[in-house]
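Every protein chain except one is present and positioned as in the full complex.
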Amino acid sequence: MKVTFWNEFRHEKSHAEVQAVYPLGLHVPVLSYLHDQGFETAAASLDQPEHGLTEAVLASTDVLLWWGHMAHGEVQDAIVDRVQQRVLDGMGLIVLHSAHFSKIFRRLMGTTCNLKWREIGEKERLWVAAPGHPISQGIDNYFEVPHEEMYGEYFDIPQPDETVFISWFAGGEVFRSGVCYNRGKGRVFYFRPGHETYPTYYQPEVLRVIGNGVRWAAPRPSASFQFGHFPQPIEAVAPV
Amino acid sequence: MKVTFWNEFRHEKSHAEVQAVYPLGLHVPVLSYLHDQGFETAAASLDQPEHGLTEAVLASTDVLLWWGHMAHGEVQDAIVDRVQQRVLDGMGLIVLHSAHFSKIFRRLMGTTCNLKWREIGEKERLWVAAPGHPISQGIDNYFEVPHEEMYGEYFDIPQPDETVFISWFAGGEVFRSGVCYNRGKGRVFYFRPGHETYPTYYQPEVLRVIGNGVRWAAPRPSASFQFGHFPQPIEAVAPV
Amino acid sequence: MKVTFWNEFRHEKSHAEVQAVYPLGLHVPVLSYLHDQGFETAAASLDQPEHGLTEAVLASTDVLLWWGHMAHGEVQDAIVDRVQQRVLDGMGLIVLHSAHFSKIFRRLMGTTCNLKWREIGEKERLWVAAPGHPISQGIDNYFEVPHEEMYGEYFDIPQPDETVFISWFAGGEVFRSGVCYNRGKGRVFYFRPGHETYPTYYQPEVLRVIGNGVRWAAPRPSASFQFGHFPQPIEAVAPV
Partner (left out) sequence: MKVTFWNEFRHEKSHAEVQAVYPLGLHVPVLSYLHDQGFETAAASLDQPEHGLTEAVLASTDVLLWWGHMAHGEVQDAIVDRVQQRVLDGMGLIVLHSAHFSKIFRRLMGTTCNLKWREIGEKERLWVAAPGHPISQGIDNYFEVPHEEMYGEYFDIPQPDETVFISWFAGGEVFRSGVCYNRGKGRVFYFRPGHETYPTYYQPEVLRVIGNGVRWAAPRPSASFQFGHFPQPIEAVAPV
């Protein structure tokens, strides 16, 4: 199974603070973990031709991870169309942190995906709200990220098909931090933590949830179905 | 409360068969019914400037009905953006029949909204699957449309927040014919019947459901909420 | 419209601490508020014959509020059956605080309805997670209860049809504090705050939410539907 991490990959080149935490890009610790879990891994980024998401790359990708922040608007609509189509055809999509505002997530949700935010490095505690769900597997009641950007409700998303985590923030807010959607034959998981200035993507629990998410979102054999014109009725029907 | 019916309004001008059924446009019997129900009514159509959906028209519209079929692609994206924003801000939207493929519905759903279809004028029977829902109010178990185009599953939509009607077709298919969604502060109701060559929009049960849908989708007073940057925590938190 | 508050009404008679806060019973400030809102109001309690919930009382009740804590087990199963049947027939039910463990709520949910709890009088902040929902109407982003018992996730309930509030607790937990269910033709709203030793039921925001809940849960005209044996097909079907 092949996992591709699409990283905007701008902060790491331009912000010393981010470079200090993720010198090779924030996708690297995640892909390294997923590689160790037995997945085939690849990376793609904004400044590559076609943002690194050619037809061939997408066709061979089972689950796509998406992280973006400062340059959502630079992602070409044609590439967003292409990713959306692949999701509807069955590719999994894991949307990370500030990618709540990515074109692809807003496209699949139909809403603004807006929220409240604050960046003082406060503590986040993610509570399991669905203990039987494959994505929370192995988490012990809750886990903490010691320093994170805060995202607070109201989070303008459609009602999730499943809500796996709800976050508590030291500064006083809550947030639906792990939410699942079915879209066409594809599965979408939004997972909140991962601000670029904190070492969140080195944390074992965060990596575990991402790995669980990849397994959950993986394409699976399905029922067949048909669209379009079927001029003949299955049943004989009396003439109108 | 003001209801605006956006009708593509092309078939009625170009197809004699349609003109015979709806000489003034298929929006007319619907708006006439809604007017009699006490709503303020208006019409808009594709060939008007800005498709008749200026900022002023949308700002004064509480619930928008949408019927389109042969010219979905001619609707300008900028107008779709505008309608979407109004829905997320609280305007109700009733999506009728072949508008399952309209840009605005696909935009709000995030999926292809594709389906199977057949046009032999077979009988459709719509069963109430949510008898306590305001939209099915007054319907007696089921109602029939004697001759309709068939739409069949699989219907590629997100899981509905509520499924109000499920259709049986004489030719052998079923379809989720009345489905509800919350998107932002707005409410969306998709209602299946209404092929342009049949007198469906004169039928009392169909009109009743549309009227119920308008009342359900109407904007309502709401909780306030905020988006954006909130640099100060509500609670005192220890420095990082 | 008639609202009946079923209060277990034991703490108020036996615990001085509770008596000091609610000398006449914790149902009194709630019913007083609802009376002022124009509802017809009544009270019922555990130690009355049939727990005050005779067939006649239930038949004339549109929305039932339920608060219990120390004596859930004393509620007779036959009365629980009766209440459940009325809910399925359309009576609204508002389940308050420690009534998460009442027989009637567990009966309607099918799960244990278990949770974590702590009683140190910490601050609870209830965030609006569904600003367009009738039950959150008039709330400004969030509201606080200065001192409350804590309830924490995991809360063992079925996935709510709608989640209106999520609580933040000063001590570090979160909780789905306002959740909605449709059951048969009835509507059920669980609302978390209301520990007997705090003056929670005098707080305007709490009363407002309860009033909103009553209006939301009120019976409404509905579609008719039928159960049982229908030996004749609607359609003529070929012999088997």
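We just call them A, B and C in the order they show up, numbering each chain from 1.
What we mean here is this: a contact is a pair of C-beta atoms (placed from the backbone, for glycine too) under 8 Å apart; a residue touches a chain by one contact, two chains touch by 3 or more.
Fair warning: this is a prediction, and the values are worked out from it, not measured in the lab.
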Exercise for review: Decide which residue listed in B:Val3, B:Val128, B:Val145 or B:Ile210 touches the omitted chain of the complex.
Suggested key: B:Val128
**Study point:** Among C:Gly152, C:Gly178, C:Pro193 or C:Pro219, the residue in touch with the chain that has been omitted
**Key:** C:Gly152
**Study point:** Identified contact with the non-displayed chain, of A:Gly52, A:Gly184 or A:Gly213
**Key:** A:Gly184
Exercise for review: Please give every residue of chain C in contact with the chain that is not shown.
Suggested key: 84, 88, 107-112, 114-123, 147, 150, 152-154, 156, 158-159, 161, 170-173, 181-184, 225-235, 237-238, 240
Study note, to complete from the structure: Across the whole complex, the chain not displayed is touched by chain B residues 125, 127-129, 131, 141, 152-155, 159, 162-163, 166-169, 172-174, 176
**Study point:** Touch residues of chain A, complete complex, unshown partner
**Key:** 90, 125, 128, 130-134, 136-141, 170, 182, 184-187, 220-226, 234-235
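We take it that only the chains that are shown with their structure count from here on.
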Revision key, fill the gap. Chain A and chain C have mean C-alpha positions lying a whole-number Å distance apart equal to 36
Exercise for review: Name the residues of chain B that each touch 2 or more other chains.
Suggested key: 170, 182, 184, 225-226, 234-235
